[in-house]
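Only one protein chain is missing; all other protein chains are in place.
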Amino acid sequence: MINGEMTITRPLRWGMVGGGRTGQVGYKHRSGALRDGTYRLVCGAFDLDEARGRDFGVNLGVAAERCYADVQALIQGEAGRADGVEVVSVATPNFTHYEITKALLQAGIHVICEKPLFFSVTECEEIAALARDKGLIVGVTYGFTGHPLVHQMAAMVKKGLLGDIRLVDMAYTHGFNAGDDTGAGEAVKWRTNPRTAGPTFVLGDIGTHLYYLSEVVLPQLKVERLLCDRKAFIPTRAPLEDHATVLMHYDNGARGRLWVSSVDAGNMGSQRYRFVGTKASVSWSDAHPDQLHYEVQGEPGRVLHHGMPYLEEESLAADRMGALHTEGLGDSWANIYLWIAQAIDARQRGDEAFLASHHYPDIQAGLEGVRWLENCVRSADAGAAWVDFR
Amino acid sequence: MINGEMTITRPLRWGMVGGGRTGQVGYKHRSGALRDGTYRLVCGAFDLDEARGRDFGVNLGVAAERCYADVQALIQGEAGRADGVEVVSVATPNFTHYEITKALLQAGIHVICEKPLFFSVTECEEIAALARDKGLIVGVTYGFTGHPLVHQMAAMVKKGLLGDIRLVDMAYTHGFNAGDDTGAGEAVKWRTNPRTAGPTFVLGDIGTHLYYLSEVVLPQLKVERLLCDRKAFIPTRAPLEDHATVLMHYDNGARGRLWVSSVDAGNMGSQRYRFVGTKASVSWSDAHPDQLHYEVQGEPGRVLHHGMPYLEEESLAADRMGALHTEGLGDSWANIYLWIAQAIDARQRGDEAFLASHHYPDIQAGLEGVRWLENCVRSADAGAAWVDFR
Amino acid sequence: MINGEMTITRPLRWGMVGGGRTGQVGYKHRSGALRDGTYRLVCGAFDLDEARGRDFGVNLGVAAERCYADVQALIQGEAGRADGVEVVSVATPNFTHYEITKALLQAGIHVICEKPLFFSVTECEEIAALARDKGLIVGVTYGFTGHPLVHQMAAMVKKGLLGDIRLVDMAYTHGFNAGDDTGAGEAVKWRTNPRTAGPTFVLGDIGTHLYYLSEVVLPQLKVERLLCDRKAFIPTRAPLEDHATVLMHYDNGARGRLWVSSVDAGNMGSQRYRFVGTKASVSWSDAHPDQLHYEVQGEPGRVLHHGMPYLEEESLAADRMGALHTEGLGDSWANIYLWIAQAIDARQRGDEAFLASHHYPDIQAGLEGVRWLENCVRSADAGAAWVDFR
Partner (left out) sequence: MINGEMTITRPLRWGMVGGGRTGQVGYKHRSGALRDGTYRLVCGAFDLDEARGRDFGVNLGVAAERCYADVQALIQGEAGRADGVEVVSVATPNFTHYEITKALLQAGIHVICEKPLFFSVTECEEIAALARDKGLIVGVTYGFTGHPLVHQMAAMVKKGLLGDIRLVDMAYTHGFNAGDDTGAGEAVKWRTNPRTAGPTFVLGDIGTHLYYLSEVVLPQLKVERLLCDRKAFIPTRAPLEDHATVLMHYDNGARGRLWVSSVDAGNMGSQRYRFVGTKASVSWSDAHPDQLHYEVQGEPGRVLHHGMPYLEEESLAADRMGALHTEGLGDSWANIYLWIAQAIDARQRGDEAFLASHHYPDIQAGLEGVRWLENCVRSADAGAAWVDFR
């Protein structure tokens, strides 16, 4: 159980690019990072509007001179300081991830980047190589996988409690884009434009969360073939999609279904996961993250609660509030940030043994998400045809 | 609201083929038919084991001499009687539906048949023509569509409360066949053998319920193309399937997903339906048939309860228990049987005007189910390829 | 599992007093009684309006001459017939139960009566003695206790799975009388008038269901003291109550809470039961009667489903639809009627051994409900004071 005690050598000097006052995602980064003193926010380029970004940064307790106009200024400004930034989070629109990450890594700064990571696997591989060369960590904010019961599912699968996996059923749908985009805000505008969003809208924006979580729970399963049927119900979003269904065939013979949509009018259920094996199944939703349904065929259904002693160690280790006390998305983000900090610290300490067995959403996880997106787009562009996963 | 008062001229003289002591479905027929005195059970060929069938029939109050060895004996025995049977329910394995129905119709007897109706559209068309020639009714026991809130959904769609339909999401999955079939009972054996089950297992056995209910709620939507990916996780069931996913493109541009499985270990949730339009969505499950979720994008979700005055007339007309008092599957079956009886009565009275606007699961509904199965199989056999619906 | 086969010697000749077209409860009696051919409706005095009652009865298939003006006419008319009525259900306002039941018993007719049975324990005892003298059965329609999972709870308690009972928490609240009674229908009018309803409104109308169900589940527990705080939020209902809370001390030291209300605006949850022992608890609601929550302290919660092989024999014996297929209130009433029929049949066969171990809501159950009401009223009238149960 996490109690706020420092698990790394010392707090990391942390900065942000993006995540300013007008967006929602920045606060998730900050509340995750600052929760337990593992990171200290020392600088940022929070906003395209430099003055507004500086005002914002000062309000967050950042020195005015370390509130920069953009990432280049940040790199330059921090470069000369003994107390210069060590790790920077990138919470900007997709099309900027690659350049910003590259610049930061070249400057010797660890990076924590939003998903979908970049536009192509090629870009991911290039950056992965750069990070490796530089000895730097790149974390990806798949923010839902910090929930303790996600790791309970993974541990149960690993122990064989489900038997061989047969069915994977996942959905992340909402209706916030059910209407057209007249008058929509910036966050919608850039997400629905291929120049700024990359090759997908909802597949990248929310689908990658589903796919990564399934990798955490089912690390041994590999997609062999997939089919992606996508559509823009609001035509101005084409060629990007506001709805997509993906069918997946896994290498062990399992079958997967994945559904993402932002035109699912009225749906407030968020994500739903169901993993079914020969013996039993588990179901979980981030909307009620403290409950896990575990159903052995022919036995009464079971409802597991976070923080209870009957859970696996992996799940209890990620718990913050304790049984009966609700964990929220903020707790999950705090775990993600903590695990990335532990990776950076290990790297700084030269503790590669720790890193070898330490799990966090790393650049490979980001790359796999982009690879999945590329396969989805390839299938969709071929008329929702089956394609071999590559 | 239904209160047991006779809505037809007089009780119908009713018989059964199949539905004996060793199966489960027979009681659903009987409790549905006998609920309000609309039908009187006068004869039957309940069992392949004649003596056991007679003992059973007598226990149901049928005269021993009207408990027959098989449908031929029943037809002969009843033919000579002034009080001969008028309508017979067929609750036998799939492969016998066609012959039994044909024989009954040729003998001038109305038929109520289990789903999936027959093995092919050709058979369905032949029987439909025969029924038309003979002036007889053929009802199909899609037993879940008698629930009042199914008709609430249909009425809401018709009024335009959902806007244009975009998404159809349906599933009927359970885990009762998660293990192999060693030692399985008769009901499993015939369902997993193509000779006795026809060209499908779960698609026909449970998928047709989903498809028919969607036709009731969305009568104006037509499938244009579909893709069916099916699999037998228990290899002995091949070429039939214990899991199938169907993607559908509708003629108005809507997208549909349908999932059926009998290896969804631990799932007791039964059927789940979600119909999404441009404005709002409705969700319903037969597991909690008294609640309907109606969600207008951007407004609080709404939970509608059966029997409440705010519901549409079509829904209240099908209500039996009244608000706060739970309706079960038995009530739904009773409605299906009642609506079929009203059709038979209208035909007997020569009231074709009534029939023209009277809704019940008729032979066309049975035929459409079989047509859908044929398209699914065609797609699956082509390697889960998209096929034009025909 | 119930499959409609006759479990008694022959169908019982059955009649009704009350339960006509304008009320809701009559159909529950009829659909319960007629479900499986155990009863045949042969006569009735369905309505205060004789012509309307006759028209109604004829619509139910009763011969016009056996549709009587009132219970006296029914007794007289049936007395002379070889096929005269054997058992009559009383579905009239409370204040008539006693006189009608007495007249029927004196005429040698078994009775099935609505709850609350009579106005006083004294009346109950008198009628119990009369029934005993006459060798007749009096059943009481506590219609919710036919649900299979109620008997699962009883069996689990009996097996000791809960340990010693500590806590009993029950509620039956709705909001249908949240507004005043201006323009209310007959059913509300007589229920809120002490002359016609007796000494209570919601305590008798809905509270007796809670109390009887707790007796079924916890037969060994006896109330030692209770406190009842009641109130009429709509003043015209005073001295009767539309809200009451009852605290109970049981003889084993357990503590009970019971809440009834008809001004619980918006509540559609119907009844909620929770029985807690030293080891575990069970929770059940008639709103979702197919699920039972069983929670062992320190273990994952369990959800039991009706019709599953892991259930106790007592529960499976009461099942009609089978697992995955929803049971409703109609199924529960059908069980109650069946169990009463079995009692009448046993009495007719002189099988007192069967009767000694046969459980159904009998006159003693009706009497205990009235006794509980008397204690509640005594406490409430003393200013919501603790009273010894007597």
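Labels for the chains are A, B and C, by order of writing; each one numbers its residues from 1.
Rule of thumb we're sticking to: a residue touches a chain if its C-beta (ideal position, glycine included) is under 8 Å from a C-beta of that chain, and two chains touch if they have at least 3 such contacts.
Computed from a prediction, not measured in an experiment: that's the story for all the values here.
Every shown chain that the unseen chain touches in the whole complex is listed here: A, B, C.
When the whole complex is considered, the residue among B:R52, B:K134, B:K158 or B:R302 that touches the unshown chain is B:R302. The chain not shown here is touched by just one of C:C43, C:L203 or C:V276, and that residue is C:V276. Within the complete assembly, A:R320 is the residue of A:R54, A:R191, A:R274 or A:R320 that touches the hidden chain.
Annotation for subunit C: contacts to the undisplayed chain at residues 162-163, 166-167, 169, 175-176, 178-179, 227, 229, 231, 233, 243, 245, 247, 253, 255, 257, 259, 261, 263-268, 276-281, 294-297, 299, 301, 383-386. Although one chain is not drawn, its touching partners on subunit A can still be listed: residues 1-6, 11, 21, 24, 26-28, 30-31, 34-37, 41, 56, 59-61, 174, 176, 268, 270, 286-290, 303, 305, 320-331, 334.
Contact between subunit B and the unshown chain involves residues 294, 298-305, 308-310.
Here is the rule we go by: only the chains that are shown with their structure count from here on.
Legend note: the chain whose CA centroid lies nearest the centroid of all displayed protein CA atoms is B.
Per-chain CA centroids place subunit B at a distance of 34 Å from subunit C. For the pair subunit A and subunit B, the distance between C-alpha centroids works out to 44 Å.
Here the spacing of subunit A and subunit C, counted between their Cα centres, is 55 Å. Residue positions of subunit C touching 2 or more other chains: 303, 305.
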